[in-house]
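Apart from one protein chain that is not included, each protein chain of the complex appears where it belongs.
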Amino acid sequence: MDDGNAILLLSCPDKKGLVARLSNFIFQNNGNIVHADQYTSKRGKFFFMRIEWELNGFGLSREEIPVVFAPLARQYEMKWNLHFTDYIPRMVIFVSQHLHCLHDLILRRHMGELGAQIEAVISNHTEARDLVEQFGIKYFHFPIREKNKDEQESKQLALLRELKIDLVVLARYMQILTAKFIGNYVNKIINIHHSFLPAFAGGNPYQQAYDRGVKIIGATGHYATENLDEGPIIAQDVIKISHRDTIADIQTKSKDLERIVLARALRLHLENKILVYGSKTIVFE
Amino acid sequence: MDDGNAILLLSCPDKKGLVARLSNFIFQNNGNIVHADQYTSKRGKFFFMRIEWELNGFGLSREEIPVVFAPLARQYEMKWNLHFTDYIPRMVIFVSQHLHCLHDLILRRHMGELGAQIEAVISNHTEARDLVEQFGIKYFHFPIREKNKDEQESKQLALLRELKIDLVVLARYMQILTAKFIGNYVNKIINIHHSFLPAFAGGNPYQQAYDRGVKIIGATGHYATENLDEGPIIAQDVIKISHRDTIADIQTKSKDLERIVLARALRLHLENKILVYGSKTIVFE
Amino acid sequence: MDDGNAILLLSCPDKKGLVARLSNFIFQNNGNIVHADQYTSKRGKFFFMRIEWELNGFGLSREEIPVVFAPLARQYEMKWNLHFTDYIPRMVIFVSQHLHCLHDLILRRHMGELGAQIEAVISNHTEARDLVEQFGIKYFHFPIREKNKDEQESKQLALLRELKIDLVVLARYMQILTAKFIGNYVNKIINIHHSFLPAFAGGNPYQQAYDRGVKIIGATGHYATENLDEGPIIAQDVIKISHRDTIADIQTKSKDLERIVLARALRLHLENKILVYGSKTIVFE
Partner (left out) sequence: MDDGNAILLLSCPDKKGLVARLSNFIFQNNGNIVHADQYTSKRGKFFFMRIEWELNGFGLSREEIPVVFAPLARQYEMKWNLHFTDYIPRMVIFVSQHLHCLHDLILRRHMGELGAQIEAVISNHTEARDLVEQFGIKYFHFPIREKNKDEQESKQLALLRELKIDLVVLARYMQILTAKFIGNYVNKIINIHHSFLPAFAGGNPYQQAYDRGVKIIGATGHYATENLDEGPIIAQDVIKISHRDTIADIQTKSKDLERIVLARALRLHLENKILVYGSKTIVFE
C-alpha cells in the first residue's frame, strides 16, 4: 500500500557532515530516500536541502518525525518544514476582473491536475461568480472601497482562518494587500505579475511593454511581499512579440503566458520544491 | 548576370493608395518586386514600407532612382532611404575588455557570413590588439581618461570620417558616447546591452540579475541614443538560469546570448529591414 | 461605423506588376489597405499575397467584389479566397478522452477570445458531455467500432453539412478520418499532434520521447491530410524536459503546450493568415 512520502525542506549555516547527518537520520529509521537535492550558496556559506523519503516502512510515525528531528535541527540551527505528499493543501484564489488565470486553475482542478483543493474564490468584483459556482466552488464577494479596505481584509483573514487555508493565490487580483495580511501568510501567497519582472513593475505592464517597444514580453510568478512586485521570484517565462502586435495582441499573448507561469509556480510550491532565502528562491526542480 | 536589388525604406502619414502608388512606381519602370512589407500603425495612422526589387532590367539607373522618386516622396511627406544589396557597408567596432562579441564578429567575417566590411576596431584598451591584427584588421587604441575624453572622441570621429564608416558597433564598449558623437551617426550605432532591457539598465546587469534572483536573463541589441539604454530595441533574446548559477555562470551564459543577439541585430540592420519610429523599431523580418 | 475589412488570400505564378495590379484594384475602388503581405518563393517562382482593406467607403459591395475581381484573377491564373473580418466561422470540435484542448477552447470562447462559434462537440466517448453541455454547447456522441466506422462518418458529415461547418478542429481525436471525410474539408481541418513533428509521429509520442531521452518536447498544429501527421504545419512550440521527468510529467508539460499551439494555429487560420502551398504553409504573421 502507498503511504505517501515525507519531505523535509531545510536551510542552515553550512557545516561539514550535514548531508551525512541528514541521510543517516533517514537511514537509521529505516527510510528509503527517493529524492535528495542539496545546494550550498558560495556567498554566505549557507546550506539548503530537500529530502524526500518513503513513509512505508519508516520507523517513525508522522507525529514522531518532528519530535525526533528537532534536536538535530537545533544543533545545526536549521530552519525547516516537514510535508507529506498525501496531504492536499487548501487553497483560496483571489481575483478581480481578468479571469483567465482563474479559469485555468478551475479547469486544471476539473481535470484532476491540481495538487490542491480550491476551497473558495474571493473577489472584489462579481464577474467570476457564475463560472465559479457552476463548478461547485464557493464564491465570496468582498467589494473594496477606500474606507472599508481594512475592515474587508479583516473579514477575509477571518474567512481564511475558518477555511484553514494553506495557500493564497492572487490570480490577477488588483488590490494591494496590507503588510498585516501578508504577515499572516509569509511565503504562502503566490502572485502572478503580467511582465518579466523587474521590468514593468506596477500598473499596466502591457502598455509599458508596448510603449518601450520590447521584442519579448514575459510573466512572473512570485511570492507576495509587502512591496508587491519585489517578492522572491519562483518562475518566469517569455514570448516574442513584434511591432505588429497591438496592446490587445500583447494582452492575448500574455494571458497564455500568465496561465502557464502561474500554474508552474503553483506546482513547484505544492510539490514543496521551493526554499526562500532572503529575496530569492532556491527551486529544486 | 546579377545586378543586385534596390531596397526602399520609407515612412509617411497614412493615405489611401500608397501601396498602389509605390508598386506602380516600380512596375512602370519595369521592376520586379521580390519583397514588399508594409505596416500601418493604428495609433498615429502612420505608414511604413520596405520594398525590394530587382535592378536587372529596371528602367532607371541607380543614380536616377532617387531623382525620379523624390517628387513622389515629397507629395506624401515621406522619410525615405534607398539601399542597394550589392553595396558592402563599412563598419567599425568599438570594444573595451570583454571581447566575446568582437571575436564572434571577426569569425563571422572570416566565414564570409558578415554582410559588412570591418574597417577597423577601436578600443580604449589593448587586449584586443593581437587577435584583431592577426586577422588583418586595423586596430586603433584610444585610451580614455577623464580629461582627454572630448579630444579622443573628436579624433575618433575624424577617423570614422576618413574611413567612410557607415555603421558603428559597440561590442561591449564601456565608455559613454557624447550626444555629439551619436548625433553624427543617428540610427547607425548598434549597441549590445547584456540584459533584457528595460530590466537592469546601467552598470553590471549580471550582478543585478543575480541579486534580484530572476529565473531568466536576456540580452538586447539596440540603436544607441543619448540615453544609452533607452534607444530603439532591435532584437532581444533570453536564457533560463537557476539559483545554482553563480555570477560567473550567468556571465558565461549571457556571453553566448550577447553574441547571438548582436549578430541578429546587425544582420537586420545590414539587410535594411529596420525602420525607426520614435523610440521603437519596425522590423520587417 | 465599422463595416469590417475584406481579406484576399491568393497565389499564382510570379509575374512583374502583380503587387501593382492588386493594389490598384483596391485603390481604384477607393479602398484603404490596412495590411499587405507578400511572399515570392525563390524555387518555383510562385507569388503569394494577403491583402486586407477597409470595407467602409469601398466602391464595391461584398457581393460585387468577387465578380469584379474574377477576370483579374483568371488573367494571372490565381487561386484565391475572399474573407470578411466580421463573419464568425462555424466550428466543430472532435475529441476523444483527453479533454485539455477542448476545455481550453471552451474557456477561450467563454472569455470572448475565440474568433469562431463552437457549433458542436463530437466525440466517440462520453467523458466530455457534461462540461460541454454545461457551457450550452451541443454534444454529439458517435461511438466508433470497426464495422460502423464508415456509417458513423457519413452521419458526421451529414451533421457537419447541416450545421454549415466552416472548420473542423481535432482536439486530440484518436480516430483516423477517411480520405473522403478529409476531401470534404481540405485545409479546413486542424489537428493538434502531441509531438514536434516529424519526430514521434503516430501513436504515443510521450512514450516515444521518454524512451529516446530527448531534452525538449514539442507540439504541432497542422492541417489534416490523408496521411494524418504529414499535413502542412501551421504552428509548433517546444518545452524543455530532463531525465527527472516521468512520462506523467512529460504529459503534464505537453498538455500546456498542446493547448497553446492549437490555439495559435486556430487563431492564424481564423484571421485568414495561412496559405497552403504543397505540403507547406505560408503564414503571414
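A, B and C label the chains in the order they appear, each numbered from 1.
The working rule: contacts are C-beta pairs under 8 Å (C-beta built on N, C-alpha and C of every residue); 3 or more make two chains touch, one makes a residue touch a chain.
As the structure is a prediction and not an experimental result, all values here were calculated from the model.
Trainee: Touch as defined at the start, partner being the missing chain; which of C:33, C:190 or C:214 qualifies?
Mentor: Answer from the full complex: C:214 touches the omitted chain.
Trainee: Which of these touches the unseen chain: A:3, A:37, A:226 or A:271?
Mentor: A:37
Trainee: Taking the full complex into account, what residues of subunit C touch the chain not shown?
Mentor: 39, 42, 196-200, 212-216, 218, 232-238, 242-244, 246, 279-283, 285
Trainee: In the full complex, which bits of subunit B touch the chain not displayed? Write them out.
Mentor: Contact residues on subunit B toward the absent chain are 99-100, 103-104, 107, 110-111, 113, 131, 134, 242, 244, 252, 255-256, 260, 263, 285.
Trainee: Please give every residue of subunit A in contact with the chain that is not shown.
Mentor: 16-20, 23-24, 26-28, 30-38, 40, 240
The rule is short, and it goes like this: only the chains that are shown with their structure count from here on.
Trainee: Need the most distant chain from subunit A, centre defined as the mean of C-alpha atoms.
Mentor: Measuring from the centre of subunit A, the most distant chain centre belongs to B.
Trainee: Once you find the CA centre of subunit A and the CA centre of subunit B, what distance in Å lies between them?
Mentor: A distance of 42 Å separates the two centres.
Trainee: Mind checking the centre-to-centre distance between subunit B and subunit C? Centres are C-alpha means, answer in whole Å.
Mentor: Their C-alpha centroids are separated by 37 Å.
Trainee: Where in subunit C do residues touch two or more other chains at once?
Mentor: In subunit C, nothing touches at least two other chains.
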